[in-house]
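A protein chain is absent from this complex, but the other protein chains hold their places.
On to chain A.
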């Protein structure tokens, strides 16, 4: 609790510094205004409604999206939801099941919340996640991982954020068969993408009161590629002298994470390492059903999402756990600088789980989704 007060003070100070900086240095203000909406929109903390796109998704998606809407209404969050559903046929403008209107809506509103989507099998269309990523230019995936008090896992002191570059690296998808039995796959690292994600990482650390950023790499083996990534991180680190910067080799990082996760604060990584490390951290706190996640795009777009699957076997039975989607929505609120609302809802969720009386089946309890939601509303 004390750390939250300290963090709020630091954040207030940080936003003061921001305001001062943007007044004196207009170019950096342009850069920073890409990141958070509050600098551009006047009183985001309550006077007018913010429109946000909501993709309920498939399977348990609609139920947990309903929970989120109820909790937000009970907490008086000034958000107006615009719901969009995945279509039944391929839209030729986007080459996937997501329609052009849905994407335009996210581009317009600049914030969105996405439930779990099951990618339909077949050819002739892009996967839904890939479509969103490419069309909205989502370059950073942010996953805050903290141990939920009251839900006991083997690790109790996890409190870290993983920021993963989302567009290039090993997942460029550029592979070919050279001759029979020999396959090459290209890993691409560019200065522009690395700078972008490093800037976001340090900006995030500053606005959320974090004091250390660690860059994860394997530059002793992949010297040029991860070397370029590290060079970009170092350049950005120089602009933020108050934030400690360190570089950790990935195998060391894995070892330290499983032995003592309290050693890390903010982690910034290229695509493949980020995928593995962010899932490892999710495993440390209890699995994907409890992990929030947010994708940041060019122009200040933030699309929060639940990373678990659509669980078709429990769909419609009121058994789903809405925690992941709700914590992701909280991340979205923080991006919108609605910190007090975000804190209220987050505390309500944590207190409900800590109390232990209302827990859904995957956490070891026997409550239904609606009971769990009601308990959270009561805790607000």
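Following the convention adopted for this analysis, a contact is a pair of C-beta atoms (placed from the backbone, for glycine too) under 8 Å apart; a residue touches a chain by one contact, two chains touch by 3 or more; residues count from 1.
Following the convention adopted for this analysis, contacts and distances are computed from a predicted model.
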{"item": "Omitted chain, identified by the protein name its UniProt record gives, among \"SEP10 protein\", \"GATC amidotransferase\", \"Isocitrate dehydrogenase [NAD] regulatory subunit 1 like\" or \"Auxin-responsive protein\"", "value": "\"Isocitrate dehydrogenase [NAD] regulatory subunit 1 like\""}
{"item": "Selected residue (touches chain absent from view) among A:137, A:159 or A:190", "value": "A:190"}
{"item": "Interface residues of chain A (partner: the chain not displayed)", "value": "153-155, 170-171, 173, 175-177, 180-192, 218-228, 230, 247, 249-252, 254-259, 272, 275-280, 282-284, 287-288"}
